[in-house]
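Okay, here's the structure, questions in a sec.
Complex shown without one protein chain; remaining protein chains in place.
Coming up: subunit A.
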């Protein structure tokens, strides 16, 4: 009896010890991305003198704007355990539609219609995925192709040029020293970040992603919650489309091809889980920044974009591996 008791004590104490170890590890998995971010900044500033120059920073942020805004929307979708592959097509479709309307109507109408495209597209994705039970990857791959096709048909594969110089406001203007697109980025990140972390709605999204069935049984309207994330994601993609068409003063249908991967990369590198339930907007900010910083430094060292692509792919794989490895460790 005594033996057994001391055995149990041993067991619990060793369990405690391993618990601490796991805690440190968990911490590493959870906040490792910040560490990586800081290390990258230090390395970058060493290899590239002008890296921390304010102009370069603002330049990087304005590059981040388009991918970052889309990635913020994607974070919502991925936290509920979904995925939106249609944002590339949607981004192009919005750019085309908005650009085509500026000169014939007004900037206000163009932006409004552009955002409506995102809203409707997101609703469509959401309904397909929830009520019609099409798996997210397939559903959005399909709708993405539809949106791209729509952009091509609508524009007859020709760019729409915008003559009204005021439309350049979103993409190329500054307020003080800060680009308008960066301000839009900041507003969207702060708003979406706050909603996700501090509201009941945000909590419900995490719950749905963490365990859909248990959430449904707890009375949450899981389908509506999921649809709402696709709508937010659609709106974000459209906002990016508007910024791009504004920056280029034209709308073109063939712009969205590779952007989806960059967006997903930004979210995943930040540490939002592919399987839902975990993640945050600040993570996506860091993930997106890491991507932009890498290409900024590579450009400054005049390394070809082909190499950048290889490097980016490798980072994504490592980030996902860390995610899965970390999760399986934590579960033990």
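In the analysis below, a residue touches a chain if its C-beta (ideal position, glycine included) is under 8 Å from a C-beta of that chain, and two chains touch if they have at least 3 such contacts; residues count from 1.
Quick note on the criterion: contacts and distances are computed from a predicted model.
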item: Hidden subunit of the complex - UniProt protein name among "FtsX-like permease family protein", "Carboxymuconolactone decarboxylase family protein", "ABC transporter domain-containing protein" or "Dehydrogenase"; value: "ABC transporter domain-containing protein"
item: Candidates A:125, A:181 or A:215 - the one touching the absent chain; value: A:215
item: Contact with the hidden chain (one of A:204, A:232, A:266 or A:322); value: A:204
item: For subunit A, residues in touch with the removed chain; value: 198-204, 206-207, 210-211, 213-221, 277-278, 331
